[in-house]
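The complex appears here without one of its protein chains, the remainder shown in place.
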Amino acid sequence: MVKVGIVGGTGYTGVELLRLLAQHPQAQVAVITSRSEAGLRVDEMYPNLRGHYPDLCFSVPDVATLGACDVVFFATPHGVAHALANELLAAGTKVIDLSADFRLQDAEEWGKWYGQPHGAPDLLPEAVYGLPEVNREAIKQARLIAVPGCYPTAAQLGFIPLLEAGLADTSRLIADCKSGVSGAGRGASVGSLFSEAGESMKAYGVKGHRHLPEICQGLRRAAGSEVGLTFVPHLTPMIRGIHATLYATVADRSVDLQALFEQRYASEPFVDVMPAGSHPETRSVRGANVCRIAVHRPQDGDLVVVLSVIDNLVKGASGQAVQNMNILFGLDERLGLAHAAMLP
Amino acid sequence: MVKVGIVGGTGYTGVELLRLLAQHPQAQVAVITSRSEAGLRVDEMYPNLRGHYPDLCFSVPDVATLGACDVVFFATPHGVAHALANELLAAGTKVIDLSADFRLQDAEEWGKWYGQPHGAPDLLPEAVYGLPEVNREAIKQARLIAVPGCYPTAAQLGFIPLLEAGLADTSRLIADCKSGVSGAGRGASVGSLFSEAGESMKAYGVKGHRHLPEICQGLRRAAGSEVGLTFVPHLTPMIRGIHATLYATVADRSVDLQALFEQRYASEPFVDVMPAGSHPETRSVRGANVCRIAVHRPQDGDLVVVLSVIDNLVKGASGQAVQNMNILFGLDERLGLAHAAMLP
Amino acid sequence: MVKVGIVGGTGYTGVELLRLLAQHPQAQVAVITSRSEAGLRVDEMYPNLRGHYPDLCFSVPDVATLGACDVVFFATPHGVAHALANELLAAGTKVIDLSADFRLQDAEEWGKWYGQPHGAPDLLPEAVYGLPEVNREAIKQARLIAVPGCYPTAAQLGFIPLLEAGLADTSRLIADCKSGVSGAGRGASVGSLFSEAGESMKAYGVKGHRHLPEICQGLRRAAGSEVGLTFVPHLTPMIRGIHATLYATVADRSVDLQALFEQRYASEPFVDVMPAGSHPETRSVRGANVCRIAVHRPQDGDLVVVLSVIDNLVKGASGQAVQNMNILFGLDERLGLAHAAMLP
Partner (left out) sequence: MVKVGIVGGTGYTGVELLRLLAQHPQAQVAVITSRSEAGLRVDEMYPNLRGHYPDLCFSVPDVATLGACDVVFFATPHGVAHALANELLAAGTKVIDLSADFRLQDAEEWGKWYGQPHGAPDLLPEAVYGLPEVNREAIKQARLIAVPGCYPTAAQLGFIPLLEAGLADTSRLIADCKSGVSGAGRGASVGSLFSEAGESMKAYGVKGHRHLPEICQGLRRAAGSEVGLTFVPHLTPMIRGIHATLYATVADRSVDLQALFEQRYASEPFVDVMPAGSHPETRSVRGANVCRIAVHRPQDGDLVVVLSVIDNLVKGASGQAVQNMNILFGLDERLGLAHAAMLP
């Protein structure tokens, strides 16, 4: 039984961790922290959990208590994991960070995008980027795992087969991504109000979004070279889901893209390459730790279109975090994550 | 291992049965029928099920095949179970009917509301109304179970404590109920289009709705007398969920309603009486087989307001059907139904 | 040409005033205030207004400037109009207050519900409750108009024909009301987030809501006696719209309710009594200054059900405010309000 701590459990990735871990046969949540809600029972804040955590209350973060856990998840804004990771690792506790703190390997670049100096640059060399489809072996040995962002998960899983095979023109990649509103978190902001985000669609961050350097870092690794990426995120009037529509120039029209994708992910439990001609819907992964992908070559031209969908809170955050935990602790990778998506 | 057949699996209650049974450790779906989709793999129609039923295809309904199952669920329009139930029961197969065919005990009343003669009145004496919170013992012995409708489940569970205790004026009960659009099924109809049902609310069937006699039948049983009920259903722009707002006159202001409700459901695994002052949200039961209830007495007057929420496809249909199956086959009642609701 | 000032124009009732007044041939917005956004062009905040108010900027509220207007609308939280009304009236400016400040005629009751002392009790005797269907003559002479709340508008227009005719049992009225999320305003609050309010329904304020005394005050006036009202508001996943489902006991079954309603509103430009058997949808009034009503007597019982729908931002706020302005200034009551609702 893995003893689990969660730092910052009041947001959507926190409650989603609780939902997934409630049905995990080999993990037990021992502590969950929140400064603002300390003392409150988790099911008073999240009534969907009533009956599942009858005694669990939010507590003030405390290194001694957290350090007694086998693993601590950070479901926090950026900066928090920087401050606590070293102490927890020293206590022998594994750290799985759902925030952006250890995703970028270059501390300076991190500082540029997040507007503050990196708080734990000494840990970067050992931080493992927790995309199991790329880094499974490293995850097994890790002490500190950076769970990928939601857009980066959808975009990388869609581009990787083309890049690893050296097929795409890496100088002109495009990721036109659409996200549900829960991606903006549970903080009170006017832009995320029902009456603002409902019945409307818009792009945002076209000038530059924090997930851009993270996606580029992953694509560089896959391509073995620099990449040029245009990333346009959009806010979509739905709660959960990311739909990445990816464009890459693949001049060689003789390659069997369907076979390439199927082979790349043949042994992956959580990547589903759909039949040729498919259009995956985000609802087909709602609540499930799955990325569904379809690859198209419209009008048999040289521009390939990859459609990649995930649930931003599951494969894009908390589910992927649990998947990392399973790998890290030598458990069956599917434990607690085997349920089907909810449709409709 | 319970061998399961499903008749009419292409609708929302069908896919929800498949989703729930996919994670049920003691049940296996052996056959699922659909005349219109015979030959199609279920996960071609419902991609959320990819990986869960790799070999399961819709087949033409056939009594021999269905009769080889331990239990057959009917997820069909009314009339279908009438035609097949007798043969299946004769084959020793249990029948759990999610349609309205055996919900009303009076064949004539059934005919009046459904516009056609009852097709199997001989079976009515043994049909058990599958509301476990009322009929658990009878369910254990049943061959034929009528799973309650969605509105009737929410309304009965909310009213029953008051009626069984003889507290309410039974002549003037009101059920103002709000349903998500999935309650209207997966049939193509203009009224259920996104552009028609979205961003709008309306009442419907104020003159008379088919669930009215079913609710009244259940309330009569609880009250031990005739009841006068006004039932106003509303279509709400959400996919899943029923919110029943129930009004009853309870002249005796000395009774502790909170305690009454808590005691009535103390041992029920799937009814959650929330703390005093609560306002249950339908999302707190999304995807879960739970009914959450709160009871209020506004301004300390004699009108009591009960708020009762369910997921119409789970506790209001397929989840309750699985709960009945568990009881019927002597399994732990929570098997396959223990997961938390999905929020947000 | 009526010279218009708006205090507190950044919220939803403010932008809706601007939308409606942009097409009003006899009104011109001269000044709009907002402390927090002073200096910002209104169409920078509300791009739907681009091209309509090319030079209009938010300014700091200033009595001299506002006092130079013919009329000032308050689209503010409660308390603000209390502070400014006296000075504006002294300057000869009419005041149309969309907030709750002058809706209740009893200052003490106001203080109880709003948690602070009434700030201008001296003005209460002359404040006119701006429901034109009841108070048109008084509105014509008014200096200070309190625009009714959204729930109160829908509920009163639905109940009034029964009460004025002395038909209903006034001791047991029920208003089960469903509101879109814009009713909660544009303030950043967790409960109004898309991911919180979407795909879910809940009741709120069952214990007591600020609109309860306002509705009761209006119903008392119509009935000529005390009334007992149970009011249960619900949050519905749509942006605009209120659906009031009203229940009243009308023992006399011989009365022609349809005729009663049609006659009561025969000369009202903005109340539409729909044909017998109708179920008005909130979308049928989206963006329009209309209240549509249908009256039912289910199962020919003694409980009458009235369905009343409005757009909470139009007939429930800004449209009704403009209607009041038209009456007050002797204009055609329909000016600027004659457009059809937007469907779908």
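Observations, loosely collected:
Every chain is named by a letter (A, B and C) in the order it is written, and numbering of its residues begins at 1.
Note that contacts are C-beta pairs under 8 Å (C-beta built on N, C-alpha and C of every residue); 3 or more make two chains touch, one makes a residue touch a chain.
Everything quoted here is computed from the prediction, not taken from an experiment.
For the chain left out of this panel, the touching residue among A:Thr76, A:Ser192 or A:Thr236 is A:Thr236. Considering A:Ala38, A:Ala83, A:Ala203 or A:Ala259, the position touching the chain not shown turns out to be A:Ala203 (whole complex).
Residue A:Val305 is the one among A:Ala188, A:Val255, A:Val305 or A:Ala338 that touches the chain not shown.
When the full complex is taken into account, the listed residue touching the unshown chain is A:Arg283, out of A:His24, A:Arg283 or A:Lys315. Contact residues of chain C toward the unshown chain are 12, 15, 18-19, 22-23, 46-52, 182, 198-199, 239-240, 272, 274, 278, 280-281, 283-288, 290, 292, 338-344.
What chain B contributes to its contact with the hidden chain is residues 12, 180-182, 184, 186-190, 192-199, 237-239. Taking the whole complex into account, chain A touches the unshown chain at residues 172, 174, 176, 178, 195-196, 198-204, 206-208, 228, 230-232, 234, 236-241, 243, 245, 247, 249, 277, 279-283, 286, 296, 298-299, 301, 303, 305, 307, 309, 344.
Here, only the chains that are shown with their structure count from here on.
Annotation: the chain B:chain C pair of sequence copies touches via predominantly the same residues, more than half of the used numbers being shared.
For the pair chain A and chain C, the distance between mean C-alpha positions equals 45 Å.
Chain C has its Cα centroid 39 Å from the Cα centroid of chain B.
Across the assembly, chain A contributes 12, 182, 186, 198-199, 239 as residues in contact with two or more other chains.
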